[in-house]
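With one protein chain removed, the remaining protein chains of the complex are shown where they sit.
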Amino acid sequence: MEINKEKLLEMYRGMFVIRHFETKTKELFAGGKIPGFVHLYSGEEGVAVGVCSALRKDDYIGSTHRGHGHCIAKGGDVKYIMAELYGRETGCCRGKGGSMHIADFDVGIMGASGIVGGSIPLITGAALHFKYKETDQVAVAFFGDGATNQGSFHESINLAAIWDLPILYVCENNKYAESTSISSVMRVKTVADRAEAYGVPGITVDGNDVVAVYEAASDAVERARKGKGPTLLECETCRHHGHFEGDSGTYRTKEMVEECKKRCPIKRLGKFLEDEGFATKQEIEDIEKDVEREIAEAIEFADKSPWPKPEDALKDVFVTPYY
Amino acid sequence: MEINKEKLLEMYRGMFVIRHFETKTKELFAGGKIPGFVHLYSGEEGVAVGVCSALRKDDYIGSTHRGHGHCIAKGGDVKYIMAELYGRETGCCRGKGGSMHIADFDVGIMGASGIVGGSIPLITGAALHFKYKETDQVAVAFFGDGATNQGSFHESINLAAIWDLPILYVCENNKYAESTSISSVMRVKTVADRAEAYGVPGITVDGNDVVAVYEAASDAVERARKGKGPTLLECETCRHHGHFEGDSGTYRTKEMVEECKKRCPIKRLGKFLEDEGFATKQEIEDIEKDVEREIAEAIEFADKSPWPKPEDALKDVFVTPYY
Amino acid sequence: MSKREILFVEAIREALREEMRRDEAVFLMGEDLRIWGAPLGQTKGIWDEFGDKRVLDTPISEMGFIGAGAGAAALGSRPVVELMFIDFFGIAGEQIFNQAPKLRYMFGGRMKVPMVIRTLIGAGMSAAAHHSSSAYSIIAHMPGWKCVIPSNPYDAKGLLKTAIRDDDPVMYFEHKMLLNTKGEAPEEEYTIPLGEAAIKREGEDATVVALAWMVHKALKAADTLSEEGINIEVIDPRTIVPLDKKTIINSVKKTGRLVVVDEDHERCGLSAELSAIVAEEAFDSLKAPIKRVATPTVPIPFSPVLEDAVIPNEDRIIKAVKEVTSYKASK
Partner (left out) sequence: MSKREILFVEAIREALREEMRRDEAVFLMGEDLRIWGAPLGQTKGIWDEFGDKRVLDTPISEMGFIGAGAGAAALGSRPVVELMFIDFFGIAGEQIFNQAPKLRYMFGGRMKVPMVIRTLIGAGMSAAAHHSSSAYSIIAHMPGWKCVIPSNPYDAKGLLKTAIRDDDPVMYFEHKMLLNTKGEAPEEEYTIPLGEAAIKREGEDATVVALAWMVHKALKAADTLSEEGINIEVIDPRTIVPLDKKTIINSVKKTGRLVVVDEDHERCGLSAELSAIVAEEAFDSLKAPIKRVATPTVPIPFSPVLEDAVIPNEDRIIKAVKEVTSYKASK
């Protein structure tokens, strides 16, 4: 597959936006600016960016509790996402959703879910809608390794298989579900092995190699667009921080986390860009500066945004008024 | 595997009890004696009898809406089962359960379930209990082909796999879930193919060959007793009647049903017994006569049994009184 | 309008067919809808007219396909999904409680989920503890579902058409004992708004609120009672979310007495909700304690003798009405 400089720099920028967003989110959470439960995506950027780079704007993704990365990669505006984390009126969900429930249908983000596996049937329904309407849009379900032990995964991928739905099931295998090692809750070697039970192709790629993810996703997206049905794409990755902010993370040794950080997809792509002459150190630094400015603006936007009005708590249950 | 005359005749008798019980149940339902929803097991006897013949009395089975056969094969008394179908006080569940909820813990019947897939987690829990108590008992989950598309199947077999639980997952693949052909709701060729997703052995046998079922089940039971974990055993079978009493069955052609009846496991074993000299026609007829008498007695018992007292409807929710 | 009698089950089929013809976005999804036409014939003939594309037969994967229905609805389809029996709500519980009905709210009102779930409720068939629940109180308890519970063919058709056109998730409950009952329904197009109760019978002595099968039992009880000179007002709310509180409260203001007849379990059920509303909002008018005639909070037993003992019946309704109409305050 041919991949040009522009796409590569775009992916670099995309990953760096997520990383920097998460770094700031961590600080803001610690400083009491962001309430609730926050699960950071740092370290897994290669997956969201690799996959979303293979999508069109009118394709849709379903996200998870660890969703900031997916939503940013799919084109969500960091201003509105940050304002949502702050719980402000200007947030993409008007402050009603928060970190675990980010959505923006205008750019194809069908929504995150606080329930593990909860969004998999929904995004499968998006694919069903595309098939029903005979469009060539594609849906992507993001979920973790832990989620593959949920019934919703099993039922959804089977539906997609029998109906040849245009969807990618993207498993972010970071080897842990909270403190639980995937090897203790699954007897097969890879999550991709599970695809066979549904007659669906299963592929494992290195999630730290954004280009590899992009290429594998592109193939699967093409299959889907052509009406050839779903693919299970497993991306091996790891998270740099605890399960959520507040997790002491004692189930992983320091060495494991260090080792994980060494495989950072951003550093890896940066090195590749320089080594292969796609970009200079300066170009990369310029991108990073630009991103830092963008995130700073988003934080300022969130900080200055008004709180929702208490009475709005009763709105939006129904299209017709609350009762 | 060595299999002796006694065992073979026992299996013949077991299958014939079920067949005759179901034939009579069909008549009694049509005659208004048995209320509710009734799903007959006729045609599938090879599965229940083959599997249960490999079990001990203190092993446990979990059953389904199509459960009469399992319960009889596991040693349930036809008198108490028939009385239960009648809704009488003397029924094995005192008239509270009916056809879809037969249980008898004393002989290892952990209970049927009106919910497809509903009993699979429960009987997996029985296996967990055996492991916890360090007994060498074994559990068996019976379920249909349709049930393998339920999340409960997926989650349960995975639990059994990671914990090496002593259990057999026995899929009665009669090719249909109500009017739905299994080939339209599953992309893999056999249900046993699904075992791979859990790192569990998956085996397919001809459910009309009770001896083959018995042998395959015996191997799996031995594995389980030795602490080597679960097996998925798929038995290909077919039902002689509609999905339930009242189903017109138009989704199967007459020829399909005829073809199915030709593969009858009882006829097949009968022929084998005669051909191989295990039994004479007379011996077989004697068994059948004896069974007919037993079932007639069961019906009489049910018919003469008292109704439950209305006030008992409020009992048995809790060990301590109702509130 | 033309006089015409149809079966309840025909009313459902007509509503589905008419709405499918009217709007391409409407499709059906569920188990055994095509050849079988659903377990009690509710979708019979529809596949013949609309074909595979508009009528989807699913695997036994309620969690999966109900979630998929909600997802398709979120993007603009208008699926009518069948949950064969309400008793299976737990199988799809996550999608029924946390997803479909909460999405719009969680996402700040920026999308909508125009999905209908049709489902069978009720006892009366000795179908035992896994096929006889009502459970609409649970659906109503959790935010986000509109709940429609028709008692006759006319309402069944008019409300189902409205439900399909509604932009919010609507759960539509079909009582299995009513599907083969007959009633008038015009051939001409009509719809019934959600949130309007029907006064089935006027009376001054007590207000009886009842839904679905229970409406028929209440009306029979009313006949018997009227022979003894007691005239009850029978109200059928028809939808419980939205609920037409006004009609109920106005009636209690007139009669001073309330009996709620409810096939759902008593504890934390709809009967409690209606009682609580009246105890707060029509307190001054009350001349007697509010009585609930509901199903005790026990699993529905199989044996007809036992089933009859727990499901509200005419006798229990009459007894409760007499208690409130003959009530003398002890203070």
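Every chain is named by a letter (A, B and C) in the order it is written, and numbering of its residues begins at 1.
We adopt the following convention: a contact is a pair of C-beta atoms (placed from the backbone, for glycine too) under 8 Å apart; a residue touches a chain by one contact, two chains touch by 3 or more.
Since the structure is predicted, the reported quantities are computational estimates derived from the model, not experimental observations.
Contacts of the undisplayed chain with the visible chains, over the whole complex, involve A, B, C.
When the omitted chain is restored, the residue from A:S42, A:N149, A:T190 or A:T204 that touches it is A:N149. Only one of the listed residues, B:S152, B:T204 or B:T237, touches the absent chain: B:S152.
When the missing chain is restored to the complex, the residue among C:M111, C:A128 or C:I248 that touches it is C:A128. One chain of the complex is left out; on chain B, the residues touching it are 60, 62, 91-97, 101, 103-105, 110-111, 113, 115, 117-126, 128-130, 132-133, 151-152, 155-156, 158-159, 162-163, 315-320, 323. In the full complex, the hidden chain is touched by chain A at residues 35-37, 87-88, 91, 93, 95-98, 100-101, 113-118, 146-147, 149-151, 177-180, 184-186, 250-251, 307-314, 317, 322.
One chain of the complex is left out; on chain C, the residues touching it are 87-98, 101-102, 105-106, 128-130, 135, 137-138, 140-144, 241, 265, 267-273, 275-276, 278-281, 283-286, 288-292, 297-299, 301, 329-331.
By definition in this document, only the chains that are shown with their structure count from here on.
Centroid distances from chain A, each centroid being the mean of CA atoms, peak for B. Separating the centre of chain A from that of chain C, both taken as means of CA atoms, is a distance of 40 Å. A separation of 36 Å divides the Cα centre of chain B from that of chain C.
Each of the following residues of chain C touches two or more other chains: 58-59, 61, 63-64.
Across the assembly, chain A contributes 151-152, 155, 158, 162 as residues in contact with two or more other chains.
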